[in-house]
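The complex appears here minus one protein chain, its other protein chains still in place.
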Amino acid sequence: MRDYASPGVAIVAVGAILVAGVYVLAVLDRLLGMIVAGTSIRLGALLAEPVQSGALLVLQERRTTERPDAAGWALAPALFGGLAAVALAMVPLDRDIVAADPATGFVVFSAAIAMVMIAIYLHGWSPNSAFALHGAYRYGAQALSFQIPFLLAMLATALPAESLSIVDIVDAQKSVWNVVREPAGLPLYLVVGVAVSFWGPLNLPDAADLAGGTVVEDSGLDRLLWKGARAAMLVAVAAMGAAVFLGGWWGPWLPGPAWVVLKTVALLVVLLASGHLLARVRIEQFVFVSWVLLIPLALLNVFVSGALLL
Amino acid sequence: MNGLITDGVFWLFAVGSVVTAFRVFRTDSMMRAAFFLLASFAGVGGILALLGAEFLGMVLILMMAGEMLVMAIVMVMFMMNPAGLNPMWMVHQHRVAVVAGAGSFLALASLPFVVDLPDRPAPRPEEATAELGTELLGGSMLVFQTAGVTLLSAMIGAVVIAHRNGRFGEAEQGSLEPALEPPGEEKG
Amino acid sequence: MARAGLQLGLKQALGRVAAGAPVPVFAVAGQGAREHVQDLRLDGRLRLVDSPGAAMVLLIAGGLPDGLAEPLAHLHDSLPHPRATLWWPLGAGPATWPQQFVPTIETRDGVSETLQAIQRELLRGQRPGEPPILPDEDPVPWKGVGPYGQGGTGMTGGTPYGRPMAELGADRDGLRLDVLPLRIGPFFPRFPPGLTLDLKLAGDVIVDVAPVESPFAGAPPVGVCRAGARIFVDALSQPVPVAGLELARAREHLRWLADALVAVELGSLGSRVLRLAAELRTSDGDSIRTLGRALRRTQAIGWATNGVGRIPAAAVEGLGAGPIARAAGLPEDERTHDPAYSGLGFEPIVQRDGDAAARWRQRLGEAAQSLELAARAGDRRTVPTGSVESPRGRLDGEGNATARFLHLLPGVLQGLEWGDAVTTLVSLDLDFEEAVFAETARAGAVAS
Partner (left out) sequence: MILLGPLGVALAVFVAAIGAALFVRLSGDLPRRPVPTTPERTPFAGGETPAVHAWNRYHARYYVMALVFLAFDMEMVFMYPWAVVFVREGGIAFVEMGMFITVLLLGVLYAWRERAFNWA
């Protein structure tokens, strides 16, 4: 039987890490924005802002539209958050510190990523509002395009481990990290990671040209939960990237969990920076590039890393 | 205690699957129908995982998420009143459907009673995946390559049937419209 | 009882924390307010949001012509509770204020401080949230009609829940699917203030579009002319310093760029550009060239705009469409006729492609060129000839480039995906305000 924590401990731990991760992400994102904008940075305000804005959203009332799909609207952010939590639960902090390490952890993570598209489509569909609906369909196109490169980019990391368990995959990176073994793996994973939580250049469903897209009708807690779930997903993607590509807990001097946190934050900075340094991609272009460039590249990556192993 | 929880989770998945599957036909909204079906499949995936087929269960959920999204998109695209703003009846040929459904349920449900099931413990999940891999890869190439060619024909078929503006121009150009009385009129 | 007390206590505690948050503001820019509203982006004490759902305060800046009262009321009612409205007159008279909004708050000292005070009072319960303005009436009576009282009959008939459903329409793809009629504006954040479009969308592609006559155009001015456009309107009737005119042009182009960057999700870079625009000097040519390189690296001039919204030169020839025409390769520029520019070595910059990327490059190039001209101009003054090259093209008493270009808009936008359509619209830099004041200037000149 594989490693896992007791359910109560797992729920509390994942919840705490999730909230902390979302907070760190909010601060980092704002900090990067300020650096790019060239504004002077006041540390106190920077650290307090996410909490203050969150409290403000709690106090605002929820909005509704003329004839929404109320159940779908309620479920979408919760589902998104639940998927982010499951994805995060798969990431080991150390060889024996992990919320859950199923033998098919890899597939569980992928399934969570796949279900995200349902959550976002549902969220865009539910308010019965034109901009939200366009956002939902854009994410449909985006998700169906990045799904396969994403699975393939991750799959290559399972080859050396001969296992679909995340702990085994990290364990197999003791001597060489996967980022070295698979030259195209991490860049592909990062591109797709940005797409999964639709950040920055791939923020197509909640884009500025749709005045917020799927989130356009949300206010108050709806907005807070949605933004929170989206940030949590990005944290989960970064953490998983750190585990399967950057060797997870492996590293000199520091204890394992510290390395995981460091690597996750490093990946987060890269993912967030893309949001401030790259213009939004056009959806048609993204679909085309995904199929014609990213999928063949991902397949090639699987083969090269496979050939290197033999 | 453990057995009780496992049983509880099983019944949760089982009843949930049946209820959501039933809801597929009793909702007015195409989007809800598609996602109820997804929920039903997710329940089946959960049961598979409970039975020790972890990989199959998870892969089922992974696949169905994409599949049901495509289904929702296509259903909303082509069905009248896709959001069910006006009430409607999702079932056609009601009586035939009831008979066929009840019949296939009974046939499938009788299987455990007529088949001689093996009486050995299931392999551990990680071994199950590896066994599946060996089964697919080992011995004969036929399994894999048949699957490959089947999927290729599915892809080409989908493009040929669904796509209109290919590299040789519009699909209707020079083609014959099916007419009530032959010969058809040339279009385009 | 205890639960209610706990709730109240929690609410108060949260209110104290939330009071310090940047105020989420949905800003409506009327006449004379565009730059002021834009500059609010640089203020860390508030946050401009794209939809009323995200806002706490509705900020109405500048003068608003008649005919906008109802859209404004709809916006107001779309804000979640607790909400407030703030009027920032910026020189507009009280007569322009829509009467439904009384009682309202006018700015006292700084607008940011006022906004913060409003937020604090709202969150602490010291100020009641504003009730809805519009009466609680359904647009179409529907309750109790149809088999379930939902207002509809059959599969797609009637007005279920108060609205009909979209109907089938032809499409370039040959499929007969629904065409969604949609009217967007006049306060859609990516559109220039006052632009309303009647759209027909098949999926996310525009099959038909018609601009609705803007309440901003054709009506007499209700506020003061905004600072950035002032000098160009003045140049119609009186000599103005070339250096000042060119500096204003560069500034206008940069201000346009700041908005355009927000539309491609580069808001933080947009803030940097905005700050550069506010403090622009004739020696800043290098900053603009650096900016151009940054825009290419960020792919704002690149994958976001390349090949989008191509407008051929033939379509805009003789229209005086300014940067739009020059981006398509037409060297049309009123400044070539102005004797004040003759000794400055002025030569219009042109691009070839005529797409959105070309228009971005064009405006950047013109901004840099304007700074050079301003540096060389000394104390030269323009000669009023009845027409001026504004940052948007030829400006004369009849109107501006936007007014003349508007009828081409359907041809440009048809067949574009929504995102591409917005990119195209943003790259056109439409402006309804300029023409209003140009007409007034002409009327004033005739009267005197």
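As written, the chain order gives the labels A, B and C, with residue 1 at the start of each chain.
One rule holds for everything that comes next: contacts are C-beta pairs under 8 Å (C-beta built on N, C-alpha and C of every residue); 3 or more make two chains touch, one makes a residue touch a chain.
On a predicted model such as this, the values are computed, not experimentally measured, just so you know.
S.K.: Let's see if you follow the contact definition: name the visible chains touching the chain that is missing.
M.R.: A, B, C
S.K.: Of the residues listed, A:L159, A:L188, A:A231 or A:L271, which one is in contact with the missing chain?
M.R.: A:L159
S.K.: Which listed residue, A:A99, A:V192, A:A207 or A:V281, touches the chain dropped from view?
M.R.: Checking the options A:A99, A:V192, A:A207 or A:V281, the one contacting the hidden chain is A:A99.
S.K.: Considering the whole complex, which of A:V108, A:V170 or A:V196 touches the chain not shown?
M.R.: If we include the chain that is not displayed, A:V108 is the one touching it.
S.K.: Given the full complex, what residues of chain C touch the hidden partner chain?
M.R.: Its contact residues with the unshown chain are 4, 7, 51-53, 68, 71-75, 77-78, 81, 132-139, 160-166, 168, 171, 173, 175, 177-178, 180-189, 191, 196, 202-205, 417.
S.K.: Can you name the residues of chain B that touch the chain not displayed here?
M.R.: Per the touch rule, chain B residues meeting the hidden chain are 2-3, 5-6, 9, 46, 49-50, 54-55, 59, 62-63, 66-67, 70, 73-74, 76-80, 82-83, 85, 129-130, 132-138, 141, 144-145, 147-149, 151-152, 154-156, 158-159, 162-167.
S.K.: Kindly note down the residues of chain A that lie in touch with the hidden chain.
M.R.: So the residues of chain A touching the missing chain come out as 1-7, 10-11, 14-15, 18, 58, 61-67, 74-75, 77-79, 81-86, 89-90, 99-103, 105-108, 125, 127-133, 137, 140-141, 144-145, 147-148, 151-152, 155, 158-160, 162-164, 211, 216-217, 220-222, 225, 229, 284, 287-288, 291-292, 295-296, 299, 302-303, 306-307, 309-310.
The working rule: only the chains that are shown with their structure count from here on.
S.K.: Compute the distance, rounded to whole Å, between the mean C-alpha positions of chain B and chain C.
M.R.: Going by mean C-alpha positions, chain B sits 48 Å from chain C.
S.K.: Would you mind listing the residues of chain C that make contact with two or more other chains?
M.R.: Residues 160-161.
S.K.: Can you pull out the residues of chain A that are in contact with at least two other chains?
M.R.: 67, 137
S.K.: Can you check the complex and tell me which residues of chain B touch chain C?
M.R.: These residues of chain B touch chain C: 77-78, 80-81, 85-88, 164-165, 170-172.
S.K.: If we count contacts the way the header does, which residues on chain A are in touch with chain B in the complex?
M.R.: Listed in rising order, the residues are 1-2, 67, 69, 72, 102-104, 107-108, 110-111, 114-115, 117-118, 121-122, 125, 128, 137, 140, 143-144, 147, 162-165.
S.K.: Please output the residues of chain C touching chain B within their complex, sorted ascending.
M.R.: Against chain B, chain C makes touches at 146-148, 150, 152-158, 160-161, 165, 173-175, 177.
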